[in-house]
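Removed from the display is one protein chain of the complex; every other protein chain stays in position.
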Amino acid sequence: MAKTNPGRFFEDYTLGQVIEHAVPRTVGAGERALYHALYPARHALYSSDEFARASGLPQSPLDDLAAFHVVFGKTVPDVSLNAVANLGYGEGRWLKPVYAGDTLRSSSEVIGLKQNSNGKTGVVYVRTRGMNQRDEVVMEYVRWVMVRKRDVDAPAPEAVVPDLAKVIDPADLVIPEGLDFTGYDFDQAGETHRWGDYDVGETIDHVDGVTLEEAEHMLATRLWQNTAKVHFDATFRPDGQRLIYGGHIISLARALSFNGLANAQMIVGLNGGAHANPAFSGLTVKAWSEVLDKAETSAPGVGAIRLRLVATKGGAPFELKGEDGKYLPDVLLDLDYWALMPM
Amino acid sequence: MAKTNPGRFFEDYTLGQVIEHAVPRTVGAGERALYHALYPARHALYSSDEFARASGLPQSPLDDLAAFHVVFGKTVPDVSLNAVANLGYGEGRWLKPVYAGDTLRSSSEVIGLKQNSNGKTGVVYVRTRGMNQRDEVVMEYVRWVMVRKRDVDAPAPEAVVPDLAKVIDPADLVIPEGLDFTGYDFDQAGETHRWGDYDVGETIDHVDGVTLEEAEHMLATRLWQNTAKVHFDATFRPDGQRLIYGGHIISLARALSFNGLANAQMIVGLNGGAHANPAFSGLTVKAWSEVLDKAETSAPGVGAIRLRLVATKGGAPFELKGEDGKYLPDVLLDLDYWALMPM
Partner (left out) sequence: MAKTNPGRFFEDYTLGQVIEHAVPRTVGAGERALYHALYPARHALYSSDEFARASGLPQSPLDDLAAFHVVFGKTVPDVSLNAVANLGYGEGRWLKPVYAGDTLRSSSEVIGLKQNSNGKTGVVYVRTRGMNQRDEVVMEYVRWVMVRKRDVDAPAPEAVVPDLAKVIDPADLVIPEGLDFTGYDFDQAGETHRWGDYDVGETIDHVDGVTLEEAEHMLATRLWQNTAKVHFDATFRPDGQRLIYGGHIISLARALSFNGLANAQMIVGLNGGAHANPAFSGLTVKAWSEVLDKAETSAPGVGAIRLRLVATKGGAPFELKGEDGKYLPDVLLDLDYWALMPM
């Protein structure tokens, strides 16, 4: 019997099944520096231990998206090795900051299954949780992917589609223990705009652009131990191109959004997300944001802001979908998240 | 009002103005490893904690040029976002080693202003200081850049050009506390040549070459949180090329200079520097040095050596300027610095 992992096919998933993903990972000073080398990340809470301490945390946490990538990367061999498409994200929450020396692992519960009408593929919904070495859940999110069937004649499971919240209720957002923005240093953070300065409906063009490189997206994707073949092997696709991991675009767009959203410090909720079009080396990525909502929190000086973050191939900002309701060809990413901002 | 940073224009600077630059940065083991991955750096004091301890320091400091890049990077959004050209450096001194866990920030004082005769641009002189979390100045330097005016009709300020020292007096160099080269291990450092073996006027061809890659200069430039668009966005220049951050060339040339100057361990003074020609991916960088001066210091076994470090596109070593007094087209960098060497 082959000793290599063939991945799971649609009929290998059952409702309620819990999959413990392999290869725990200890993160630290190296991952932190690499994150800053790979993305133009400048949010002060993650750049400066002193700024984090002045905000009530013991030190700078690992970037929230880096924590997401590590947790996500572990799921790939079990969830998306035979995936045809990554369809969406939802109900994501960051529950505990991750610090240098923490060891992350992750597990996923199958919460939905629906065979497609073509009989060849199906949609699998999993709720993934990342845990640290103290068995504390550091983050959780739902993801749904389209997966091939091994045997097209295998019977379809009873269709169960989970009822997912379109938006996380701000009352359910978890604010890191001790977080306090009452002494926030706007000069050191880089911008003077506080929570009250943003209006729902406001849009921000983040102006800067970054051209994608093969070596960079591969370094990043490997760092998170994401092993999907299409990201690394130029012979895998007929066109000889390597598909860039969607998370690379998320991190790039988020880092670009510093310019205009320098004070949207911590990501605490992921309401939804779609990779609208594939990204390849050579493209120049730009980003824009829209303020979707705002909410108060119980933490001192801390407000929540709901943002749409859109990454594009450099097209006109603020254009998202065509008249047909489909994403425009220039759009790479449409992400809906909650961040914490000084009030 | 736009929330993104449009950068400052010439008329936004006033003499004596002090600008606190944003986004403090904690450095550590990750930055150290990346510096060794990005540049062929081999100076033993920065490679080995044991070697640093045997030299009287508590551990290896962050490479002096990495400290410079971090301090410099913070100034970019405030000083050079609308710069037409980076004209020069001077009066640079390293005042305290930077160790893992230190958090750096920087501020600049406007010490000179001179509108150009075309009325469209002007030269801004700033003295920049980098501070650690204990508010100790770890380095300082003067930089002058040519900056666009927002409004060509804005009145010209009174012209003030600072009187900068051409060379830092060796008596003003700051030797790190405790530095002692009396027990220096030349075998482990890699070369036997000591301070007394170098003659003023001597030139050294550093022989090795490194071909520039887009992914590498972008990783480096992001690591220092330098956000200038031209380094990252291939669509920004009409020729579709990304201009390489001048500091990348400085670090590359300094690392190449190990071969012949392995014992020029610490950089303590920057007398001057010019980026003679722009650098782009695909070029192969070589370097040569000239001994400009030598001086004794008060530290045990420690001499100072003044060096000209020239980076080229691979042209003949030891050629710098043409008959017209201009840099030859093959010259990328002309740097004048003081280093510390065992006597």
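Read from first to last, the chains carry the letters A and B; within each, the first residue is number 1.
Going forward, a contact is a pair of C-beta atoms (placed from the backbone, for glycine too) under 8 Å apart; a residue touches a chain by one contact, two chains touch by 3 or more.
Here the structure is a predicted model, which means the values were calculated and not measured.
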Give the residue, chosen from A:Q17, A:N116 or A:T227, that touches the chain omitted from the document. A:T227
Identified contact with the non-displayed chain, of B:H36, B:R93, B:R148 or B:R237: B:H36
For the chain not shown, which residue from A:A215, A:L292 or A:L328 touches it across the whole complex? A:A215
Determine which one of A:E31, A:D63, A:D208 or A:D336 touches the chain that has been left out. A:E31
Across the whole complex, list the residues on chain B that are touched by the chain not included here. 28-34, 36-40, 42, 44, 47-51, 60, 187-191, 193, 197, 204-211, 213-216, 219, 259-262, 282, 284, 314
At which residues does chain A meet the chain that is not included here? 2-5, 20, 22-26, 28-31, 33-34, 77, 100-101, 103, 105, 133, 213-216, 218-220, 222-223, 225, 227, 229, 232-236, 242
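Basically, only the chains that are shown with their structure count from here on.
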Cα centroid separation between chain A and chain B, in whole Å? 36
